[in-house]
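Okay, structure first, notes after.
What you see is the complex with one protein chain gone and the rest in place.
Which chain is which? They are A and B, in the order written, and residues in each are numbered from 1.
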Amino acid sequence: MNEQHAHEEHGMSNAGYVRIALILAAITALEVSTYYVDFGPLFMPALMVMMVVKFVTVVSYFMHLKFDRRLFSVMFYAGLFLAIFVYAAALSTFKFFIA
Amino acid sequence: MAIIERPSAPATVPAIPSASLGALKRPVSTQHGWRSWLFTVDHKRLGLMYGATALFFFVVGGLEAVLIRLQLALPDGRVLNADLYNQMFTMHATTMVFLFVMPMVSAFANYFIPLQVGARDVAFPRINAFGFWAFLFGGIFLNLAWFLGGAADGGWFMYAPNSGPVFSPSHGVDFWALGLQITGIASLTGAVNLIVTVLNMRAPGMSLMKMPIFTWMATVVQFLLLFAMPVITVALFLLMFQRNFGATFFDVGAGADPLLWQHLFWIFGHPEVYILILPSFGIISEVLPVFARKPLFGYPFVVFSGAAIGFVGWGVWAHHMFASGLGPVSVAVFSVATMAIAVPTGVKVVNWTMTLWGGKLWFTVAMKFAIALIVLFTIGGLSGVTHAVAPSDTQQTDTYYIVAHFHYVLFGGAIFGIFSGMYYWWPKMFGKMLSERIGNWNFWLMAIGMNLTFGPMHILGLQGQPRRMYIWTEARAGEGFFNLAFWNLVASIGSIILAVGVLFFFVNVLVTARKGKQAPLDPWDARSLEWMTSNPPKEHNFDSIPTVGHLDEFFHRKYAEDHQSGEIRKVKEAEEVLAELERNKDAHIHMPSPSYWPIVLALGLPVIAFGLIYSIPVALVGGVIVVLGCFGWAIEPSTARDDEVDPPSAASAEVVRHG
Partner (left out) sequence: MAEAAQEHGAQHGSTGISNIKLGMWLFLGSECLLFGGLISTYMLYRGRVGEGPTPMQIFDIPFTSVSSFVLLMSSLTMVLAVSAAAKRDDRSAVLWLTVTALLGATFVGGQVYEFTAFYNEGLGFSTSLFSSSFYVLTGFHGVHVTVGIIMLLALVAMIRRNRIPGSKSETVEMIGLYWHFVDIVWIVIFTLIYLIPV
């Protein structure tokens, strides 16, 4: 019972979830549009931002991380940032990020 | 074992195990017999099995090392030909790292973490059991290659393209890769298990900074495992795809970059070496205070330096690749990071030394191993610092100087710590103390043997002997009496002395098992929570879960400060402390029940692996076993339901099984 109460406190309504899903769909459409429309120098930054926004949105809302114990966020983001750091460093030694 | 309360039902009621999938019924809990080991989920039994298996592989790896040293004792050695020599050094290292030290760490972690945090078991007991069996089957699988065409022969870090089908045509590398995948699953699941246990199942009042130091170090290690294992998983998959499905991930002719393997391996490999050493750091951080009769000096510093090592350890891996053509910028960055990581280790050495300083030192064998670790690891660490200086590493790399470094830190460090832990915790696990007399022979022969074996390797390396060379000749041995020939012989003789020293340990174990006297409850006047149990602990560990008010809770229950004189005096004996827990014994103790599924599931893994090497239908059979095992497991409750009747006295009553 405790658990159910807590869940309703932190959870969103179904309508809220549908709203988020529609936003994600819209961002996806925008992402795909970069394939057809020339964004110029904004191409990479726009795509990266959209990817990150979708990623964080799903993690924070669908996976509930925003409303849950901070411990979960720490565990997950620790793994994520470690992965980004380590692999970016490795790719750097291959001069991957140098144009 | 369902509920430890004494029902009033007569003992003649037979036990009826509940149906799991209909086909396999739940094993009934027994305390004796092979079934009680095969289907156990008890962390203590699993810990013992991890330890016994690890010690077996220690002997295997040691024999492999002795063969290497016999081959190199004299010029033009004929003990091993080149091909067999390659297999020998590959398997020696693989066995020692993956099948001895890592499972030994699991042994101590599994046995003692729940006891040290005041829990009755780990968070996921069946996953724990699965992990052990996966390790055992994976280790056996790896070694089957010896009999099936030759063991892996590409060195323990298996550099490409040497590891590919062209230069390693036998199935050895396939057994190696798949075997490590299987044991890797054990490590990963174990890591999740122990982290959840430590974060979620501590006794009331035990904040993180009141946790015993061994648990702290072991927990940092679990995080390292959690994040490092997937990286080597990727590398091993890429290797398997190259060897068996025609991919060209490391094939230079196809445009690939062999450095990809090196990066993936060492991103795993460097945290791996901290996985190997931190638990031993934790063990001696427990042992030194007990035998110095002083608390650990600077506990928070030891904790944070351990966490710092775990953290910074992710940024240094390319120091294994200084000579691989990374380029000056990368080399410089990793060189600086590597120097930085010496600092937290130095902090620990200071803390250990200050713990000893001013203490009333009691030189038990456990204490001797612990002090030896400080000395030997420091030596190994100093040579490590010289490797961090990239220009000098260019001379040192791939020579015996490196071999000397890592054997000082791994043998003098990790392994001496393990032996310290075994002598220290033996009475807790087995109710008997290992003989100090035989133990002294064990220690001194190991200490002398170890230094005789690996000390000269510094000289050999700087004089130019490369590692992994299977033979040396008189002509290349240099001039003078103290030439390469001399030091190679010394090293080989040292290895025999070392082997005899290890033998004394096993002699000690046997003699103690046969003739050892029952140990007192608190033989070392110890400090931490695991000692607040019987020897060995009851199945449910604590009669009542203690409420923790201090770091070194057990010490604080025995000793109090006299308000007037400020003197710390013993106010309670260990027996009294334990009796208090027994008096307040919990009415309902729910223990997880034994289960078939962990071992069934684990059995599917080597079958899949065999199939991938020899025959796909076999792999599919293995897959089916795994899938069915998962289903059976998923619908089985972790504790057998209340309607399972269990005879009240679990000790000796043999249970009637139905169905």
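In this text, a residue touches a chain if its C-beta (ideal position, glycine included) is under 8 Å from a C-beta of that chain, and two chains touch if they have at least 3 such contacts.
Everything numeric here is computed off the predicted structure, so don't read it as measured data.
Visitor: Check each of B:Ala151, B:Val173 or B:Met229 against the chain that is not shown and name the one that touches it.
Guide: Here the residue in touch with the unshown chain is B:Met229.
Visitor: Given the contact definition stated above, which residue among B:Ala123, B:Ile277, B:Ala574 or B:Ile625 touches the chain not shown here?
Guide: Residue touching the absent chain, from the options given: B:Ala123.
Visitor: From the listed residues B:Val59, B:Leu74 or B:Leu199, report the one that touches the chain absent from this view.
Guide: B:Leu199
Visitor: Would you write out the residues of chain A that touch the absent chain, in ascending order?
Guide: 1, 3-4, 7-8, 11, 14, 17-18, 20-21, 24-25, 28, 31-32, 34-35, 44, 47-48, 50-51, 54-55, 58-59, 62-64, 69, 71-72, 75-80, 82-84, 86-87, 90-91, 94, 96
Visitor: By the contact definition given up top, give the residues of chain B that touch the hidden chain.
Guide: Given the touch definition above, chain B has residues 123-124, 188, 191-193, 195-196, 199-204, 226-231, 233-235, 237-238, 241, 245-249, 254-257, 260, 264, 627, 631, 634-638, 641 touching the missing chain.
Here is the rule we go by: only the chains that are shown with their structure count from here on.
Visitor: Measuring centre to centre with CA averages, how many angstrom lie between chain A and chain B?
Guide: 37
Visitor: Under the stated contact criterion, what part of chain A meets chain B in this complex?
Guide: 71, 78-79, 82-83, 85-86, 89-90, 92-94
Visitor: Within the complex, which stretch of chain B touches chain A?
Guide: It comes out as residues 199, 226-227, 231, 257, 259, 263-264, 267, 314-315, 318, 326-327, 330.
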